[in-house]
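Each remark here refers to the structure printed beneath this line.
For this view, one protein chain was removed and the others were kept in their places.
As written, the chains take the letters A, B, C, D and E, and residue 1 is the first residue of each chain.
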Amino acid sequence: MSTTTAKAVIILIEDEAILRLDLDEVLEGAGFVLISLHNATTAIGEIEKDWTRFGGLITDIDLGNGPSGWDVARRARELCPSLPVVYMSGASAADWAAQGVPKSIMLTKPFAPAQLITAISTLMNEAPIPGDS
Amino acid sequence: MSTTTAKAVIILIEDEAILRLDLDEVLEGAGFVLISLHNATTAIGEIEKDWTRFGGLITDIDLGNGPSGWDVARRARELCPSLPVVYMSGASAADWAAQGVPKSIMLTKPFAPAQLITAISTLMNEAPIPGDS
Amino acid sequence: MSTTTAKAVIILIEDEAILRLDLDEVLEGAGFVLISLHNATTAIGEIEKDWTRFGGLITDIDLGNGPSGWDVARRARELCPSLPVVYMSGASAADWAAQGVPKSIMLTKPFAPAQLITAISTLMNEAPIPGDS
Amino acid sequence: MSTTTAKAVIILIEDEAILRLDLDEVLEGAGFVLISLHNATTAIGEIEKDWTRFGGLITDIDLGNGPSGWDVARRARELCPSLPVVYMSGASAADWAAQGVPKSIMLTKPFAPAQLITAISTLMNEAPIPGDS
Amino acid sequence: MSTTTAKAVIILIEDEAILRLDLDEVLEGAGFVLISLHNATTAIGEIEKDWTRFGGLITDIDLGNGPSGWDVARRARELCPSLPVVYMSGASAADWAAQGVPKSIMLTKPFAPAQLITAISTLMNEAPIPGDS
Partner (left out) sequence: MSTTTAKAVIILIEDEAILRLDLDEVLEGAGFVLISLHNATTAIGEIEKDWTRFGGLITDIDLGNGPSGWDVARRARELCPSLPVVYMSGASAADWAAQGVPKSIMLTKPFAPAQLITAISTLMNEAPIPGDS
């Protein structure tokens, strides 16, 4: 039960507190369970501790000192190659074609909440079903 | 008028009453009109009686005795080859690659309500326009 | 700032006042900023004045005398080739395959609000990132 | 029998004689049967006479005086909304986003023969099956 | 080495001898290694014996007495959920929407050899990489 429950849990990384609260509200309103973090190092730690909890990753790119959102997504994909990934950025959006992972979506800030919900839902709906390798 | 109205009507089959009420609320909140049923045999009867009413089909897989969700979808597609189909399941999700119909979406339970709305909306938006055979 | 802000602004053209109010409410509820118009000539004027404001176009087809929704979309695409375009129509939906622009979506009326939100969000999420020509 | 045979027949419109001969060779080498024309008016006449013969349309854009490739494709799609369409052009490729029909492919000249074969084959493989409206 | 080699091997089932020879020539000319069979029961036996050999399945639908191509594909997908599947048929093509498996392609006979090569190559190129579950 706990394994399948993990499928609707999303890990969110955003270092701007106000924006993170907004995103929490939007995603929880859409029915997702969130692990909401403001720091890439903590996020990588959570993913390494147990990535099977997560059905999707949503991350800002520029996260202050330390790893970027590009780094978080690459580390997550090393452990879970089919994990749905949505990036959010303003200034760094143009780097997605070089720094993003395959089958990810880049949302250029500002975006409407519905774009985020549609992005992560679409990727989660397309992700391979466990056992369908 | 009645024919085109049918386009936003969805037939939903789910045998767990509590879950069906939740799904009704989610789908009606998104603006869909629902024919909501708990039994595959009744669903097949409704489809055979007049499938032109329906713009999409959402079905659970394991429906107790009698036909399964796989059976309902196959029968519906025999009558309406372009009908959008979304399956929902926990234990039976792994069988989708063998038992599902083409251009359908499998949602593994539990899923967020937004995933269901995105799944059925995406398929309905891609469905052929009447006359565009 | 004003340039990037423009990305979540949608230009909507619908000549039925009641329906336009409904669409305004649906789209604003999903977090989009709207320029909402009832007339194709005005819409073309707004697009020609500064198309960089708009992240997407949603248009009815039959707009009374003057240009149609097909005309509005073609003019917009001449200026901004990657602009997301969603058409809404009842009687004219069957003409989409001949009159629509590439990578657009046709919603046949009546449709559920969620279909419109999913349609425009999906196209905006797929649109090229500025600089990614 | 004659109806289903029509599915692998392609109508090709290209006004440069040398290039048309090259394209004929490439497409026939890939196993397609061709109706190869150098004139848009003749092409429209053939399509109007019996469009059920054709499984795909490949057209140059700038065809001298008279209708353009854009016009040929629109007329064909009026009669057969699901007809696969591939455009080929140099100078006019940039107009595709405004002038092309939905679900078509634009090949910018020069292109490799394999790109043309892949383009028309992909569209034909995705085209609705007769009866799958 | 033998495991990875299996990726470019295709199992083909076609009961018309002349047509099977043609298909063998087309597919081998495109660089595929073939296990070419005329009987569904034999094909199912080969798949059950060791499905890891195969990178794709191409099957006719109407195969005389015994299992059909629909049955072969369902059995193969039970064992290997991500196996690329291409169906070929004339009379039975219209049943694909109800009887086909997800993410498969239906080629309506007659088709050009390039359509078959493009169909199986596209599906094989999209198939999950081993380990990418």
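Just so we're on the same page, contacts are C-beta pairs under 8 Å (C-beta built on N, C-alpha and C of every residue); 3 or more make two chains touch, one makes a residue touch a chain.
This is a predicted model, so every value here is computed, not measured.
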Option from E:Phe32, E:Phe54, E:Tyr87 or E:Phe111 whose C-beta touches the chain left out: E:Phe32
Where the unshown chain meets chain E, residue by residue: 4-5, 7-8, 30-32, 117-118, 121-122, 124-125, 129-132
For chain D, residues in touch with the removed chain: 26, 90, 93-94, 96-97, 105-115, 117-119, 122
Contacts of chain A with the absent chain, listed as residue ranges: 74-75, 77-78, 81-82, 94-104, 106
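Keep in mind that, in the parts below, only the chains that are shown with their structure count from here on.
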Residue-number overlap at the chain B/chain D interface, same or different (half cut): same
Distance from the mean Cα position of chain C to that of chain A, given in whole angstrom: 29
Contacts with two or more other chains, residues of chain C listed in rising order: 94, 96-97, 106, 117-118, 122
